[in-house]
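I have a structure here, written as structure tokens, and I will follow up with some questions on it.
Removed: one protein chain of the complex. Kept in place: all other protein chains.
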Amino acid sequence: MASKQLFDPDPIVRKYAAQLYEQVEPLPLISPHGHVSPALFADENYRFGSPAELLVIPDHYVTRMLYSAGLKLEELGVPTRDGSAVEQDQRSIWQRFAEHFFLFRGTPSGLWIQNELRTVFRIEEKLTGESAQRIYEQIEARIQSPEFSPRGLYAQFNLEVLCTTDAATDPLAEHQKILASGWQGRIVPTFRPDAVLDLNRTDWHSEIRKLSEVSGIAVKDFASYIAALEDRRAFFKRLGATATDHGVLSADTTPLSPAEAGRIFDRALTNKLLKGDVERFAAHMLYEMARMSSEDGLVMQLHVGSYRNHNRDLFDRFGPDIGADIPVRAEFTRALQPLLNAFGNHPNLTLVVFTLDESAYARELAPLAGHYPSVKVGPPWWFHDSPKGIARYLDQVIETAGVYNTAGFNDDTRAFLSIPARHEVWRRAICNWVAGLLARKIIDEVDASAMAAALAYGQAKQTYKL
Amino acid sequence: MASKQLFDPDPIVRKYAAQLYEQVEPLPLISPHGHVSPALFADENYRFGSPAELLVIPDHYVTRMLYSAGLKLEELGVPTRDGSAVEQDQRSIWQRFAEHFFLFRGTPSGLWIQNELRTVFRIEEKLTGESAQRIYEQIEARIQSPEFSPRGLYAQFNLEVLCTTDAATDPLAEHQKILASGWQGRIVPTFRPDAVLDLNRTDWHSEIRKLSEVSGIAVKDFASYIAALEDRRAFFKRLGATATDHGVLSADTTPLSPAEAGRIFDRALTNKLLKGDVERFAAHMLYEMARMSSEDGLVMQLHVGSYRNHNRDLFDRFGPDIGADIPVRAEFTRALQPLLNAFGNHPNLTLVVFTLDESAYARELAPLAGHYPSVKVGPPWWFHDSPKGIARYLDQVIETAGVYNTAGFNDDTRAFLSIPARHEVWRRAICNWVAGLLARKIIDEVDASAMAAALAYGQAKQTYKL
Partner (left out) sequence: MASKQLFDPDPIVRKYAAQLYEQVEPLPLISPHGHVSPALFADENYRFGSPAELLVIPDHYVTRMLYSAGLKLEELGVPTRDGSAVEQDQRSIWQRFAEHFFLFRGTPSGLWIQNELRTVFRIEEKLTGESAQRIYEQIEARIQSPEFSPRGLYAQFNLEVLCTTDAATDPLAEHQKILASGWQGRIVPTFRPDAVLDLNRTDWHSEIRKLSEVSGIAVKDFASYIAALEDRRAFFKRLGATATDHGVLSADTTPLSPAEAGRIFDRALTNKLLKGDVERFAAHMLYEMARMSSEDGLVMQLHVGSYRNHNRDLFDRFGPDIGADIPVRAEFTRALQPLLNAFGNHPNLTLVVFTLDESAYARELAPLAGHYPSVKVGPPWWFHDSPKGIARYLDQVIETAGVYNTAGFNDDTRAFLSIPARHEVWRRAICNWVAGLLARKIIDEVDASAMAAALAYGQAKQTYKL
């Protein structure tokens, strides 16, 4: 990445930004939330697939944009649910991607991919239809080189810790294997119980059965369900987990009486759910999870407001996570009040809140984080993890919440190779933003260095207890 | 307009912006959506009225601001519904406007009017109470000059195509006259059926009667209504239309069963509407219109969220379109889902969505356009078609949707003479914005030129199939 990339062209801001970036650039990477598979690290000889398998097919940031331009997911090699044929020729998929790479002009995906090609694959040439096959070959050659293993890259990327996101029912076999291997890298699981909490999911019953199996507690009513969840949290904690994660459409946390919760749970078990049961149970379970976090100290992450699988036809044919999740408005002030009134002042609770509705940054999240000792504003999420998205986040959050009520950065990626690029964009963006305050004499140099270091490293480490 | 107007003062950004503007400035103007009357072009000898009739009385952007400062609409010559007397002296109206022109400091109306005076009327002097009458005379002299005809200005403005907005029941006599005249200018009608779709309008019955007349299909039930609408769309298409336009308070597109739609339509015909009928029918008709667009290929424009005629007293006395339409919040993710699930993947549908609720740009519209092949984000609309409004739009849309999921620019004006000024503001603003990315090394020069040209010209032409 060019040395002044993302910095304001003004020479004063640029100078300060570069000075700050020089300070934070060597700091190790903390990755407290993301979706990289632990399998990459469980096998020390793990090798990546083709360039298309690495950079195109599984990256729904990429495939959604190509789809929006009229390409079919089949042409991009995205596997179908029913196994019907899709493009298998890796070079053809790559060629299509390269010919449409102009679509990513000015987007964070464009920025990450260019950065990744340059820093991870040492490719300076621009990706176009013309250069596509040359670049394909360069990537392929590098993937096959001996130093290009996930464990090798973990060290090369200067990672200090990488947290994965794992189902409540996951036996964490790969994490155990990593721990047993004696390898020095730190791959930490995160407890994500969505599949057992969301009564609306088609796999809820099978997940509950799995929950019984892995916990050894027969889940037959609400009490045994809670006991099994507590057992799993303890198991995750023993394997190093410091956090949970919850993806919900609404932030509502209104609790139910134990009897009410029990009745809904029973109706779920017997497929007799009534209208409103799903939403009321989801709200209650957020409340329960906060209660457990205030007891076991696992940091509670709350990702609010993604309407999943908006395109039903594509969902039916390709399943979830193909780039058709669309944000909706979110409300936090009233929704979180029950949870915060019960546990918000508890010294053991840390609640990291993420939003896709940026209008909530200054209106609700920064004021909540600027008051409750438990609340931290999560970093800009998903679409907003971009140069301008980061600037809007800082503009709207810091004046009210300060730097020290934020949770630092999450790369939130399933693409392991994009981690350095994402952290670099974040670090450049925060240095530039802090430099702007310094250039306007709102802070001094001591403040600026401390703020940049906190945003780049310290806040993530401290918030997530890593 | 001064050569660096709207560009960032930073010398690097300014230099790049000027270079990009030099590239896009000569491109012809595409005007795919607006409210200029085709009558201007039907008669080759058409002449404009007084300076006040040209620049003040019909421009509700202007009269609303003067009204907000305590002037009466009567003093500004705005005609009353009942014909009661209003100011007739054109020089007095102009004088009042000039004395209050300071109200427009920092507003886009101020910018457009100054630009228009300079480029169209060659007036460099600033408009004040003192200069008012001198400027009045200069405008008057120029209006009367022979080259100052709409057809002459069309060529002078470098227009490639100008789309009008026309009622579904309009016989398009002027468009036919233009086509028959052999004139080279391209004036294209747009199918705007609001008056026959909105059951709430007081003129709905009379519009339905007109619909029967112009289509030759007796509208007596829902089936004949749909047939008449399809007939009109085909008629518009034969006269060159490439698009429809829909102005709605809510983006809801939930369809009804044919039986339900028929029952509501019958209740409308017999003045027996029930509570909720208007909204449910409006939602269904958006769905129907998308169905028709996916069949006939007319681009579907959706303008959402203007609460019309907010000031009832003024509406009673002066009618609609006097500057008292006020935006409301808008929701798209859930509202558009029925339409998009039915037609959003259809290769023949183009849906251009406009919002007055800027919080939806990054949260809903850019993600929808960045996924569905049919969806394009319409340009900043109305109040937001301003230097800072355009910057906010680009900041919030492009990172997620990219340039190629936007619909380029609409001038959306009824003031023909303001068209070059509005396009110039847009083009300067986009060049400046793209220059900012280039100065920050987020894109290179090839990308920058392509993005500027796409936003200035290509996207509008392609999206609207012009």
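As written, the chains take the letters A and B, and residue 1 is the first residue of each chain.
Rule of thumb we're sticking to: a residue touches a chain if its C-beta (ideal position, glycine included) is under 8 Å from a C-beta of that chain, and two chains touch if they have at least 3 such contacts.
It should be emphasised that the depicted structure is a prediction, and the values quoted were computed from it without experimental measurement.
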Legend entry - Residue touching the undisplayed chain, where the options are A:Val13, A:Ile57, A:Ala282 or A:Leu466: A:Val13
Inset, instruction - Among A:Lys272, A:Arg308 or A:Arg440, single out the residue that touches the unshown chain. - result: A:Arg440
Inset, instruction - Tell me which residue among A:Ile208, A:Ala366 or A:Ile419 touches the hidden chain in the full complex. - result: A:Ala366
Legend entry - Interface with the undisplayed chain - residues on chain B: 2, 4-10, 64-65, 67-70, 102-108, 111, 126, 307, 310-314, 323-324, 326-329, 356-359, 383-384, 386-389, 392
Legend entry - Where the unshown chain meets chain A, residue by residue: 10, 12-13, 331, 333-334, 337, 340-341, 344-345, 347, 359, 362-364, 366-373, 375, 395-396, 398-405, 434, 437, 439-444, 447, 450-451
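The working rule: only the chains that are shown with their structure count from here on.
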Legend entry - Centre-to-centre distance between chain B and chain A (centres being mean Cα positions), rounded to whole Å: 40
